[in-house]
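Take a look at the structure set out below.
Just one protein chain is left out here, and the rest sit where they should.
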Amino acid sequence: MQRSDYLIRRVFFALATLVVVIGFNFFLFRILPGDPIKSIARSPRLTREAREKLRVDFGLDKPVFFDGERLRKGDVLGAFDTQFTAYVRALLHGNLGISYRSRRDVAEVLAERVWRTVVLVAGAETLALLFGVVLGLVSAWRRGTRLEMTILLWALISWGLPNFFLGIILLLLARGHLPVGGMATPGLKPEHGLAYWADVGRHLILPTLTMAIVYTSSYVLIMRSSVVEVLSEDYILTAKAKGLNTFQILRDHALKNAMLPMVTMVALNLAYTVGGAIQVETVFSWPGIGRLMYDSVQLRDYPILQGTFLLLALSVIVANLLADLLYSVLDPRVKAE
Amino acid sequence: MAILEVRNLSVNYLTDEGTALRAVEGVSFSLEQGRSLGLVGESGCGKTTAMLGILRLLPAEGRIVSGEVVYDGVDLLHVSESEMREYRWGRISIVFQGAMNALNPVRRVGDQIVEAIMLHESVDKRTARGRVDELLGMVGITSERASQYPHQYSGGMRQRAMIAMALACTPNILIADEPTTALDVMIQAQILDLLQKLQKELELCIVLVTHDLGVVAEICDDVLVMYGGKTAEYASADIIYNESLHPYTQRLLEAFPDVENPASTLASIPGYPPPLDALPPGCRFEPRCHRRKDICAVKSPPLLAVNSGHYVACHPDKGRLNGATNR
Partner (left out) sequence: MQQLREIWRTFRRRPMGIVGALMLFSVVFVAIFAPWLAPYDPDVKIDIDPEDLLAPPDVEHLLGRDDAGKDVLSQLIYGARVSLTVGFVASFMSMFIGTTVGLIAGYIGGRIGNALMRLTDFLLVIPDLPLMLVIISIWGRGLWKIIFVIGVLGWTYNARLVRSQVLSIKERQFVLRARAIGAGSLRIILRHIFPQVLPLILAQAVLSVSGAIIAESSLSFLGLGDPTLVSWGMMLNFAFERAISRMAWWFLLPPGFAIVWVSVGLIMMGTTLEEIVNPRLRTHHLFDPRHMVALIAGVRPRAEAEGAME
């Protein structure tokens, strides 16, 4: 099908999903007994200005979804002047509310911690892709051998291995050799410069490794299945007939074709990656968005919880959209003029 | 003087359950310098398998059970894999049927030919590219097309490009496996003319694998008719067309429509080739043979030499095939 048609459809879908998520997010937190936004707006712990701001921003004295009264009076536009629209408007301005705990802007807290999760996930995905591609290739070529069996067995086991448990195992193993908690050694000053970042890097090792190991297994399997399929194509036989050896065939003919599904797999898996990040960050006390979510659950800091959820859902939606875009670019069927 | 001698080649396929399907059994032929061979038979008769066996390109479940493939004095079945890679393309090359996917769809055609050249000859890229243009020219493709992708070529063009690539390293033998199947008649003729031209100009030995006897008549000096994995008849084209002795060959010839007598109904051979996992104990053609005798169902016919250069696998009638000796 036409590439542009396909993309427009996907964009609409993404937007629709986003709307659903926002609505759901809003709705969910409103059904809480003792509506959280309302109760925080009354909290004496905030300054009067802050309370007033909340009230205005989130329209807390207006109806929740829909103003039947005003509609009956013929004021259509006014009928939508509700908490929901106020919420959406606030969202569009980047206003996600105020944290119960810290009384800071939710958006601010998120912005501060986002990069930490990004670094973790990006590092883990890169490692996983690398290992996944190589091991997948190897196990596809060396079918029926011990090596293939071992790889597959291990992939099978990691399937039943929850992320957090692997984290615990690695933590126990590495205790004393690698830092197992936090982002940096407490008390290490100054908080910039090479020594600091090296320290951060060391703290990043275990969490990244944990995530990488889990994701490698799914990439290995995808890659392997992909390579097996590619290897059954005619042009591979031609390559062999030309006198190319195994390595050359894999590198020059099989690899590119086999990697296509991997690319989209990464984005598609992001929803799970996010869940994994929550677990791993919790185990290793890595102060990213995942850990934030865990903490906010423990502390019942609902605005943060709501904001984090929105952020995570948004990133997965965007990632899927990008995956669609990427796929349409790389797939030769869509390439044809 | 034979450049390639295949003796008693047998190839099995192993099934999932472990049984062996005898896809090729005891096939022998010899390829003389300057002569071309047509390998004829129905689909599934083992002709492609035999060719893959010669080049040791069988899939994982294929096994060469016995035989010798002697090229220039060397038995190719017993050289190492790395030595075999030098023979592939450099001495013997192959063009597959349905070149649809035989060329890598994500690489440019020219690059794929260059790859073949660089693999076997120590020339630099520029020279290789020059050769590509030459080769494409030989098959009637303009050199701008070298930088295009296979999907930008028409079917016939792709086949010609495959042929060009197959000649890139000046092989002695070119195996063309059903080069004209899936192409329309006009293109078929083109390809055949091309092959003939190349045969003359380059003194190329062509092994033309096909189910179409008509195609073979034009190009080939010798013909080997296969049935059910075994040789049915093997002789020069002249003899096959004029004095064939095997019932299958005769039927094949009859099935070929006569342009001069278009009124006669098209003959066909009723029945189906034998399934490889349920091969009959006797002659494999027996169920469909119009000249079968009692012995045919029981005993597999040996390959008999009728005069020199004409071999038939058939139980002789009394009086026919006089002077036949066991091969």
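By written order: A and B. Residues from 1 in each chain.
By definition in this document, contacts are C-beta pairs under 8 Å (C-beta built on N, C-alpha and C of every residue); 3 or more make two chains touch, one makes a residue touch a chain.
Note that the structure is a prediction, hence the values are computed from the model and not measured.
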Residue of A:Leu54, A:Leu96, A:Val121 or A:Ala140 in touch with the missing chain, whole complex considered: A:Ala140
Residue touching the undisplayed chain, where the options are A:Arg224, A:Lys240 or A:His253: A:Arg224
Hidden partner interface residues of chain A, rising order: 13-14, 16-17, 20-21, 28-29, 31-32, 140, 144, 148-149, 152-153, 155-157, 159-165, 168-169, 171-172, 175, 218, 221-222, 224-225, 228, 261, 264-265, 268-272, 274-275, 278-279, 282-283, 293-294, 297-298, 300, 302, 305-306, 308-309, 312-313, 316-317, 320
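The criterion applied here is as follows: only the chains that are shown with their structure count from here on.
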Centroid distance [mean C-alpha coordinates] between chain B and chain A, Å: 56
Residues on chain B engaged by chain A in the complex (per definition of touch): 55, 57, 60, 82, 85-90, 93-94, 96, 98, 100-107, 115-116, 119-120, 151, 162, 165
Chain A to chain B touching residues, read off their complex: 143, 233-235, 237-245, 252-253, 256-257, 332, 336
